[in-house]
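Every protein chain of the complex appears in place save one, which is left out.
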Amino acid sequence: MSPEAPIPASTASWLPVILDSAGPFSQPVTTLAWVIFTGGFVILGIVIAALTIALFGSPRLKARLGGEKAIWIGGFAFPVVVLTILLIWGLWLTSHLSAQRITGDEMRVRVIGEMWWWRVHYLDENGRETFRDANELHIPVGQPVLLDLQAADVIHSFWVPRLAGKMDMIPGRTNRLLIQADAPGVYHGQCAEYCGGPHALMGFVVVAHAPEDFARWQAARAPAPAAQGSAARGADLFMSSGCAACHTIRGSPADGLAGPDLTHVGSRRSLGAGILPNNKGTLAGWIADSQALKPGNRMPAYHQFDGEELRALADYLASRQ
Amino acid sequence: MTSETGFDPALYARLPVEGPRPEGEEEKLCRAWSAPKGWQHLTEVNNQYIGIYYVGTAFLFFILAGILALLMRVQLAAPLLDVLPQDTYNQVFTMHGTVMMFLFAVPAVEAVAVLLLPQMLGARDLPFPRLSAYAFWAYAIGGLCFFASLFVGLAPDGGWFMYPPLTSKAFSPGINVDFWLLGIGFIEISAIAGAIEIIVGVMRTRAPGMSLDKMPIFAWALLVFAVMIIIAFPAVILSTLLLEAERALNWPIFDVGRGGDPVLWQHLFWFFGHPEVYIIFLPAAGMMSMIIPTVARTELVGYRMIVLAMLATGFLSFGVWAHHMFTTGMPPMTTGFFSAASMAVSVPAGIQVFSWIATYATGKPRFNAPGLFTMGAVIVFVTGGLTGVMVALVPFDWQVHDTYFIVAHLHYVLIGGMVFPLFAAFYYWIPMSSAWPLSERLAKWVFTLMFAGINIAFMPMHFAGLMGMPRRVYTYLPEHGWALPNLISTIGAFMFAAGVLLFVIDLARNFRPRPGGGSAGNVYGAGTLEWLPSDLYGSRSIPVVASREPLWDDPALAQNAERGGYFLPGSVTGYRESLVTSPIRAEPQYLQVLPGRTASPFAAALFTAGFFLALTVQAYTFSIASAILALMALLRWLWETDRHVPLDNVDIGGGIMVPANVTGPMSHGWWATITLLIVIGMIFSMALFGNAFLWSNQPAFWSQPPAILPAFPVLGLNLAAVALSLGARWILRRQRQGWASAALIGATALATGALVLEHSLWRAAGFDPEMSAQAALAYTLQALQMFILVVAVLMSFNIWARVLRGLVTAPTNTSVDVAALFIAYCGAQGFVGSLFPRLLGVS
Partner (left out) sequence: MKTWLILLCGLVLWAVHFFVAYFIGEFIGETQGPRIAVLGLTLLCLAGVAALGVLLRSMRPEDDHDRWRRSAALGTLAISFVAIFWQGFPALFVP
């Protein structure tokens, strides 16, 4: 299996993901969120208390609420003070978290949203592409990662709640987003801008490794060796049945660009853009009838394969580590 | 006392006139305002009929869109359910949002305005009854056909804000999107027609003495609402036109491959879309401010603060549109402006909430049906407002944008800010136009179910959002842990629906429409004019207003009005009439003769709807036939307007004389024309913004526009058109009707010549609309110009025909005024439209 050390499965926290931040680009927002939730509840309580007094209170208490002075205090002065503080905090945080604060030390990745999956291009420090992957993003912990976000067709939005807020991927533009994970782990993401059809099933994962594991993972990005046995039969089927027209497997004749790069598909944690666990069974099931699993996706169902052929294809793909 | 028009306010002391009324006076009034029979119900234009139809249709759409919501809640009750297939779900959520926003919320408010406003202001009807009839029929026919697209699987599926490129031809090849673009564009026209009506109605048809500081707060709310509509809705009209041009004609306005930009759509859409929220909220807040004083049996505390809060909302809400775009990568300072404005707009909302609380505190609140709904509305709205402040914080919005947290927020705001107030309004005003009031006993159940339902349905959505659930998902995976909050939401949604169902049952049992005044009467003891005893003509006579709650302050008012002691106790001309007053202090200015029943608004609406629908399904022959029929109906309508009344001065009561024929800036027709020109000017300005936006955002695709110097003839012809058109009024003053109409036709011809020349200059410079977004927008400016010039041609030839038939009065005439203003505007727009794109050179 994959060369890297085992990664803890997504941490089972009782907190909702937005409040369970895992990096410096989400942590300050979580703090802000706790403060505004608390403040919001307190203010709601005050308003309900004021309403209760207005409806049921003693004449003395009611008299205090029943004039223009109370309106000026409750409806103008109080909000102005609270909102001034919040606005300053929000503006400071906006500039603090903005991708315009890049230092040049970031690892760089280009992520391109497609209908309904993600192209991932790892870049060197000069922005040149080093290798390609799909639907999964590997990063080292403790290091900021600068993402160049683009869209190939319609608008998508890149969002890993535990690492950073979301950023839209808009055709014709390159938006930039900084993310960072402070602990190894698997972080779920999902497209957040409605992009038609199976938008609901457009997920992905970010895998954060300890630095030495990340180096090992990076070193292992060479294409897997030629397939053996059943997998070799699968390779033949892959090349002869049209799969290669859409998918690239480096080190093989397959060089299609329409669908996800499958060079390392066997090492991925999920299939179908973050919706299925990755094993030979789901691989075979996906090939046979991806339309049942993710209706509307761009890959046709391959009903023509029999069970043995599907097994061979799954063996082949699973061996692409 | 100061006067606005020279009218002496001391004359008000003559009223009410004592003594019996002349024989036959009331019969003549009743004859003019007779009730429709049979088919005449389709041709009736009386606001009390149109208003009831209108409210009923809007409520129908609320029910229909609510059923769609229930379908979605069933699908989402558990992970990976298959109740609604993916494409159906995508159509259903798009239709739910679209129908609620465009076919329920805005029309419901306009409907209530049509029904209540004239009575509340003491007018006999709105100033343009045929226009409100047209607005209603266009909305009802267009809306129902639009909704029916769902049953044939052709409903739009791009989300209610329809972002391209998902909605461009490449990714949405079917006609689903066209249904949205043409259907909504058409219904917006109806909304704008209603808004023009409301502005002129509030400004010019108030009862004498009802100065701005004595206006019912609902009228203030409607005034701000209508002005906001005429500023905001043009943006969506333009954006639907642009996207339809891209889809049908391959004009690449949002296509990045040819210099377009999908973000332009977002700016244009939200420039409409966010004010829309306040457009929905303000009138509902106005209803709250009417109902709460009655419920608390005291006058509204902080009336002037509510007015200033509404004015402030009207402005500030135009500075918040891009807070829907915080995640599009806008730079930090620009997002900051929108964040700051979003905070600022919450201040006036807070002022209104505390005014309501202060009013409860001052009075002795009753816990009747309207009371309960207003109290519930305060709590629900404040909850939504607080989450609204949260999402105005840019970094927090980066997290929760497009998640269920937003779904929860917007439903709290809209249900607390609009639906609850509307239900309060139903309970409160139904006795005014029904034989019986609704059941108070059942109302407690309705309220409890709805209030519990909304909180159980939408509170968990905040958590689903925080747990990472994006909005607009037709299903979700079990491992995310979103199942529990979703199940609770579904239960809450059905509780809410049960409340609405009980309300419908109550309606079926107790609501018996009585245009002209329900016998149920003033059951809550309100103090404003809509509770005067009334008939199809409104109140028998139009009272002098001396305070905000005249019925409370003058117990004899109702009786004096009913026996005809005030203004216009009869019909002077034998037609339907109303009184036009001055805009600030409501001093009587002139007698307006109102149109009676006529088939032209209904026919015009039917055929305009036919035109748009046939266009959508590409039945071009039928479409053209409908367009011609619609045009004929409109011309027939136009022909009947502006008829000279053979009376100069008429006694409107107490010997106070006002003219019956008025032209120029004082007339209500002039006011409506100016309002219409603002609408057209806004559409045009939005197109100019689009030019500048692409120039700034897509410089790589920009090419040098045609030079300015060769365009001088275009500019000159347009200026000449302005001068000649305004000259027509000057010519008419010299009693030359024929020459005046010739001047108008000439002005139109000059402007048309300018457009032809302008077009040829762009063509000669090698610009092709399919080539680049820059060219497409330049030709869009010309297309807009062409459209208004077609109207100008119709108008100027209409004047000519009227001159031939001797219908044009001299030295002044309203039809000529209107045409002159319009054509002069055409020249001005042609001038700017030619100059502006040439100024955006390659830098």
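A few comments on the model shown:
Note that the chains take the letters A and B in the order they are written out, and that residue 1 is the start of every chain.
Keep this in mind: contacts are C-beta pairs under 8 Å (C-beta built on N, C-alpha and C of every residue); 3 or more make two chains touch, one makes a residue touch a chain.
Remember, it's a predicted structure, so these values are computed and weren't measured experimentally.
In the complete assembly, the contact with the undisplayed chain comes from B:307, out of B:307, B:488, B:591 or B:789. Among B:171, B:318, B:622 or B:639, only B:318 touches the chain that is left out of the view. Residue-wise, the contact with the chain that is not shown comes from B:339, picked out of B:172, B:339 or B:798.
On the side of chain B, the interface with the absent chain consists of residues 1-2, 211-213, 304-305, 307-309, 311-312, 314-316, 318-319, 331-337, 339-341, 343-344, 347-348, 584-585, 692-693, 696, using the contact rule stated above.
Looking at chain A, the residues touching the absent chain are 76, 80, 83-84, 87-88, 91-92, 94-96, 98, 100-101.
Everything below uses one rule, namely that only the chains that are shown with their structure count from here on.
Across the interface of their complex, chain B is touched by residues 16-19, 26, 28-29, 32-33, 36-37, 40, 43-44, 47-48, 50-51, 53-55, 57, 62-68, 70-72, 74-76, 78-80, 83, 86-87, 89-91, 93-95, 97-98, 100, 115, 153-155, 157, 159, 161, 164-168, 170-173, 175-176, 188, 190-201, 203, 275, 295-296 of chain A.
The touching residues of chain B, counted against chain A in their complex, run 85-87, 90, 157-159, 163, 165-166, 170-172, 256-257, 261-263, 301-302, 305, 309, 327-329, 331-332, 335-336, 339-340, 343, 346-347, 350-355, 357-362, 365, 375, 378-379, 382-383, 386-387, 389-390, 392-403, 463, 465-468, 470-477, 480, 698.
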